[in-house]
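What follows is part of the complex, with its chains left where they were.
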Amino acid sequence: MNFASDNAYGVDPRIMDAILAANTGPVASYGGDSWTQETVLSLRDVFGCPLTAYLVPSGTAANALALSTMVPAHGAVLCHENAHILVDECGATTQFSGGAAMIGVASPAAKLTPQALKEQLKRFQRGHHDPKPAALSLTQASELGTVYTPDELIALSSIARENGMYVHMDGARFANALAHLRCTPADISWKAGVDVLCFGATKNGAMAAEAIVFFNEQLADDFDRQLLRGGQSLSKGRFLGAQMSAYLKDGLWLENALRANGMAARLAEGLSSVKGVRLPLPVEANLVFPFVSETLHAHLQKQGAIYHPWPPHGLGVPPAQTGERLIRLVTSFQTSKTDVDHFVETAKALPA
Amino acid sequence: MNFASDNAYGVDPRIMDAILAANTGPVASYGGDSWTQETVLSLRDVFGCPLTAYLVPSGTAANALALSTMVPAHGAVLCHENAHILVDECGATTQFSGGAAMIGVASPAAKLTPQALKEQLKRFQRGHHDPKPAALSLTQASELGTVYTPDELIALSSIARENGMYVHMDGARFANALAHLRCTPADISWKAGVDVLCFGATKNGAMAAEAIVFFNEQLADDFDRQLLRGGQSLSKGRFLGAQMSAYLKDGLWLENALRANGMAARLAEGLSSVKGVRLPLPVEANLVFPFVSETLHAHLQKQGAIYHPWPPHGLGVPPAQTGERLIRLVTSFQTSKTDVDHFVETAKALPA
């Protein structure tokens, strides 16, 4: 019953096989290998457009490096106040950008709204005393497992564009969003105004591989230097290429996301009939955020369930009531029905 | 006949097996796994002392992060003018340290000498107009494949200590140095005054794994934040732990280094009798730097030999003579005798 994180799980066997298969004789280092090159072609195919892409081992660095191409040191990144880049990466974007300000915006369910974004932009009224709003960062699926529709993305990116800002997407769970929306990858990326997408694979079956996908190819100028300098240009780059090309092959990425999302839906469905549980948010990707009673929480922990209590502040969820707390349950491509059902049964079995 | 780099080669099968074996059920993320914990214990055993260690995928980041714990933004790192951190990492140390100056010192054969270091330190005479010399960085084995003896290291680290500087060692080829010296790991690290060692595994058989080893444990204060912020804290950290623990197990690391060094010695021996070849440097690790005639260079390239011509400037080698150039030949744990002998034979076969 491990629902701590999608990164608590290991590597999809098909991706591991690809890693093994890439362990052949000597090849060119630093991304000059054929696996990496094949990956770029696959990404162009998946997104149906020209693009430039780089592979890195870290999602944190992917976001920070992508944003550093958009935001000067005297600029600001606007994002949701729950955004991973703001609350979970210990200032990585500020470091990689040379000092950019991170500005969190409040709105419900971890999804920015056009209204909230416009209100925030109105606050930039002190001229050069304020940093320059330079990039909008959207997380798809969001940190609360909610998903932006194509129209929602277009509405937000249009405001960004009108205000001279670039649009970044933190797609650590891009596959999960797509599995929910059943649109094309293009619909929620470049067609929706995204300049650079951090396309995650690690949470969904890879070992450590993320693609930084530049739809706006001008932003990729000199990016190889930024990668190297940022410690993200791996010498044996073939193993990043092997992971990502296997991830993209034959729809493995969507298959895994569908499975993880399905387990989250099953979990939510099961919990909906458990006493002492409230589900304040729609379950659209692979994250479930129930309020549970303190009693139930203690019971679940005692029975060996693994998950994280979630911070009660700034979540855009209705506040906890007395005697309950919010917890986060994450499903992955390897989460089993058995585990899900066992968790629900355990919850139901709480002695009255 | 690939002598381009030790990182052109793949992963040692025993390390790959360990990666596979670690691909089990869910475990704690970000280094909370048992493989990572076991690695720290193994490192303590190998070095015979208390230490704090962290695992990262990038050697560039390992060096930059390690140095950032020693050097303030207004400080300077002193290193050899051929040091990888100065000439090959596009300013990573400057970035991760928030702006430290990198000062290259000239001396023969890519090894700093006490005399050269003292001369450089005398140049810090403008008070606060100069950055503060804060760290000495030594590469073991050096970028030219030469190796510092324990006594040489002690002489240098003593000068650093007297001048209030910390000592960093870039040990991307630490195993190769040790295989040459046949002393203990402690002799060329903490016993020789090293505060932090970047202990490389990638070049010598791992996929992407380096340990940042803090013998001076106070420098590791808050280092987990710096790792995360620097994009080097991998979520599925177990695979770093699996690589490094396998690397350390049963002396695999030394076995591989001995093999690579042996191939370099064989290559140097073979080349020593080839017409048009001069070997200006001792061959102590897994790097061979011959001067070859332009004719021979063209011939080797035509026959499919893969290697890098080496920059002629600042190398601490005697200058090239007319009609010849310096090349770098790197052997690895997977370089075969066949390849070595084929290269030598090819060189010998140059038509007069």
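Per-chain numbering from 1; labels A and B assigned in written order.
One rule holds for everything that comes next: a contact is a pair of C-beta atoms (placed from the backbone, for glycine too) under 8 Å apart; a residue touches a chain by one contact, two chains touch by 3 or more.
Predicted model, so just to flag it, every value in this text is computed and none were measured.
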{"item": "Subunit count for the whole complex, all chains sharing one sequence, 2 displayed", "value": "4"}
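By our rule, only the chains that are shown with their structure count from here on.
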{"item": "Distance from the mean Cα position of subunit B to that of subunit A, given in whole angstrom", "value": "35"}
{"item": "Residue ranges of subunit B touching subunit A (in the complex, touch as defined)", "value": "2, 4-5, 7-11, 13, 16, 19-20, 22-29, 56-62, 64-65, 89-92, 95-96, 202-203, 207-208, 225, 228-236, 238-239, 306, 334"}
